[in-house]
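A single protein chain has been removed from this complex, and every other one stays in its place.
Note that the chains are named A and B in the order they appear, and that numbering of residues resets to 1 at the start of each chain.
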Amino acid sequence: MIPGVTLELILYVTALGLVIIGLAGVVLSSHLFRMVLALVIAEAGANLMLVLSGYRWDAVAPILMQRAEQPAMVDPVPQAMVLTAIVIGVGIQALAVSILIRIRQRYGNLKRREVAEKMDAEIAASAGIRRDISQDAPLGERPLSPLPAHTAESRGGDA
Amino acid sequence: MRNLTGLLFAGGLGFMLLAIASGIDFGTPPMRIGEAIQSASPQEVGAANIVTSVVLGYRGIDTLGELAILFAAASAAGLVLGRRHTTTGTQRKGGFVLFHGGALIFPFLLTIGFYIIFHGHLTPGGGFQGGVILAAAFFLPLLARPGARLHHSILSVIEAFAGASFILIGLAALAEGQAFLQPMLNQDTLGSLISAGTLPLLYIAVGLKVGAELASLLSNLAQTESEQ
Partner (left out) sequence: MSEVELWIALILGIMMLSSAVLALVVKNHLAAVAAASVVSLGLALLFALMRAPDVAMTEAAVGAGLSSLILALALRRLGLWQIDSGSENSNLLSASSKGKDDA
């Protein structure tokens, strides 16, 4: 075996790698369905990490046998928590997927940017605000507006 | 810019998790609660599978919360999807293998699902795993014959009864003067099928509830709209 590669290293690298890949996928992916998949992967990594925290060398699975002395067992508490987490995870996933189906029915698309723009437009329309995305007064992408007077003026103009 | 921020966030979170993980001694966990449960569980609960005694005995109210979350998620999914009239003609029928294989495998899946639920306090397995297998068993004929429908009313009746019996078993312990969901009845011998008091009953309720919920969720998702 390669020196320096232990079971601990392999398992922790797998768990951390799954979490990081999943989170990076949630942030970077441009398609909403891939976001759900990335969430599933990140959840898998988190579950593996929880189970690893209860692992014990030379221990048996936490099931009692009819014998005089019990051998050492791994920690049952993280396992029970992961059992709960897996089942909840699938429920959340089903909810996310059904929301995706509704988004697709309404906007006809699942690209993140397009859906966000259409949603913005709808929210603005239902609130009765004109969306300021014209060339001379771009809104957003500017944390500190250098021209407060100008935006106040344009807001006042709609009303 | 957004991508860079996202990657920085993911990397920073990875570093934080690494720092936490390096603080845990791999292979020699502290196990303060775990060891106490392992030594006390044979006398207090009497289930051979210690994970079951944690899930239903020591953390029973946690499981009740989980069932509530699952119920909320499944009913919210049903609400979001809505119920619409479907046409069956748009969907292709399953092939020969799927059609007859589904009919052949149905009783076996049912047997395995109930076996896993009934032996949840003895061997690995239990209500969640068995419930998922039951849901799959009832979903398989739907896949083979797109025209067939699951009766949502029957499913919701099963689900309601299972959830209510879970809470009633918990309340019965309260009426006996013990804590909510405290395991009751006598434990009998460790490792026999009828042992561990009320734990098998609780797991049967969990299995039926999870199975009914997931089956109705799957059949909701499998419907295709008539238009589009």
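Everything below uses one rule, namely that a contact is a pair of C-beta atoms (placed from the backbone, for glycine too) under 8 Å apart; a residue touches a chain by one contact, two chains touch by 3 or more.
Quick caveat: nothing in here was measured; it's all calculated off a predicted structure.
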>> Going by the stated contact criterion, tell me the shown chains that border the hidden chain.
In response: A, B
> Out of B:57, B:126, B:163 or B:200, which touches the unshown chain?
Replying inline: B:126
>> List every residue of chain A that touches the chain not included in the displayed model.
In response: 1, 5-7, 10-11, 13-14, 17-18, 21-22, 25, 29, 33-34, 36-38, 40-41, 44, 47-48, 51-52, 54-55, 57-63, 74, 79, 82-83, 86-87, 89-90, 93-94, 97-98, 100-101, 104, 110
> Which residue numbers on chain B touch the omitted chain?
Replying inline: 49, 51-52, 116, 124-126, 128-129, 132-133, 135-136, 139, 214, 217-218, 221-222, 224-225, 228
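Here is the rule we use: only the chains that are shown with their structure count from here on.
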>> Centroid of chain A to centroid of chain B, CA atoms only: how many Å?
In response: 22
> Taking the complex as given, what residues does chain B use to touch chain A?
Replying inline: 2-3, 5-7, 9-11, 13-14, 17-18, 21, 24, 26-29, 31, 33-34, 37-38, 41-42, 48-51, 54-55, 59, 62-63, 66, 69-70, 73-74, 76-78, 80-81, 123-124, 128, 190-191, 210, 214, 217, 220-221, 228
>> Applying the document's contact rule, which stretches of chain A touch chain B when the two form their complex?
In response: 8, 11-12, 15-16, 19-20, 23-24, 27-28, 49, 52-57, 61-66, 70, 73, 75-77, 79-80, 83-84, 86-88, 90-92, 94-95, 97-99, 101-102, 105
